[in-house]
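A single protein chain has been omitted; all remaining protein chains appear in their positions.
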Amino acid sequence: MTEFLAQHTPTLTHWLYLSTLLFSIGLYGLLTRRNAVGILMAVELMLNSAALNFVVFNRFCAPATVDGQIMAIFVIAAAAAEVVVGMAIFVALYRYRGTVDVNAMDTMKD
Amino acid sequence: MNAIFYITAAVAVVSTGLAITRANAIHSLLWLVTSLLAVSVIFFVLGAPFVAALEVIIYAGAIMVLFVFVIMMLNLGPDAAEQEREWLSARAWTGPGILALILLAEMVYILKGNVSTLEGARMISPKELSLALYGPYILVVELASLLLLAGLVGAYHLGRRDPASAKELKS
Partner (left out) sequence: MLMLPEIIVVLTAGVVLCLDLFLTERSRVILAPVTLLGLALGFAALLVTPQTGDLLGGRFGMDPIAWWFKVIFLIAGFVTVILSMDLLDGRAAHRMRGIGFRGEYYTILLSTIVGMMFLISARETITLYVSLETATIPLFVLTAWRRDHVQSGEAGLKYVIIGALASAFILYGLSILYGLTGQTSIVGMSAKLADVPRPAFWLAAAMLMTGVGFKLTIVPFHMWAADVYEGAPAPVTAYLSVASKAAGLAFMFQVFYRIFGSELAGWTPLIAAFAAVTMSLGNLVAIVQDNIKRFMAFSAISQAGYLILGFLGPADNGVPAMLFYMLVYILSNLAVFACIVWYSNETGRERIEEYRGLSLTNPIMALGMMIALFSLAGIPPLSGFVGKFFLFSIAAKAGYNWLVAVAAVNSTISLFYYLRIVRQMYIEPIYEGAGTLPVRYTVAATVGLLSLAVALMGVIPYFYETIHAQTITWLASLIG
């Protein structure tokens, strides 16, 4: 076990596997969840995996600079704004409709 | 040191997968917090301690607390107490708790033996990052502050209760 670990230093590809996996899980959640809050959580996971990507690339492709980490910080900031706005809309809608199930959102179909 | 990567990655993937598949919103939130903590450990290992700290403070802290608030708010039905008991049952938090403990152990290990990061990685200090943020990237900082201000004003508007409509809802 320790030998195996010593020989398998994680390379760029390993990190990318991880972030892609997280992105895909997020996408899966986005498509399967029906509650708007759950969907927003899935989107957060996708944004988070993109932030992970930036930090990973910063470390492996441009170690002398800090651009990737800066981007990760702004991704977190933008995600915060998105969540705040999204939650406010959900709460306002919930007060009126009593649900935030996206399948129930059909008052505008012809 | 390599073990850290594999353990953390496994924690991240498992907790993310469970966060997405749990039917109960509070349960999936607990898993989501664990997933974010795992990503934060990964940031630390990759030489981004400042981003790791922000991930914990803003993501796992502020944003997730917001999620919890909203979920609790949206579930104020007659069976709220029943739900409360179910949410706080040991079964709900043991799994995420164990994974979070693993992450904690990793962090302690990293901090004790002065293995700062993966081999070859350069630890980018908060100072270096701040100099870049408030130097070349000052414009983006201002833009982000405008974005947050607009989000704040918008959330304030949407969240405020009209006296008129509140009355109507009650009747």
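Note that the chains are named A and B in the order they appear, and that numbering of residues resets to 1 at the start of each chain.
In the analysis below, contacts are C-beta pairs under 8 Å (C-beta built on N, C-alpha and C of every residue); 3 or more make two chains touch, one makes a residue touch a chain.
All figures in this text were calculated on a predicted structure; none of them were measured in a lab.
Although it is not drawn, the missing chain touches A, B when the whole complex is taken into account. Here the missing chain is touched by one residue of B:Val65, B:Leu131 or B:Leu149, and it is B:Leu149. Contact residues of chain A toward the unshown chain are 23, 26, 30, 36, 39-40, 43, 46-47, 49-50, 53-54, 56-57, 60-62, 65, 67-68, 70-71, 74-75, 77-78, 81-82, 85-86, 88-90, 92-93, 95-97, 100, 102, 105, 107-108, 110. Contact between chain B and the absent chain runs through residues 136-140, 143-144, 146-147, 149-151, 153-158, 162, 164-165.
Note that only the chains that are shown with their structure count from here on.
Centroids of chain A and chain B (each the mean of its C-alpha atoms) stand 11 Å apart. Listed in rising order, the residues of chain A touching chain B in the complex are 5-6, 8-10, 14-15, 18, 21-22, 25-26, 28-29, 32-33, 35, 37-38, 40-42, 44-45, 48, 51-52, 55-56, 58-59, 63, 66-67, 69-70, 72-74, 76-85, 87-92, 94-95, 100. Contact residues on chain B toward chain A in their complex (touch as defined above): 2-3, 5-6, 9, 12-13, 16-17, 19-21, 25, 28-29, 32, 35-36, 39, 42-43, 46-48, 50-51, 54-55, 58-59, 62-63, 66-67, 70-71, 73-74, 118-122, 124, 128-129, 132-133, 137, 140, 144, 147-148, 150-152, 154-155, 158-159, 169.
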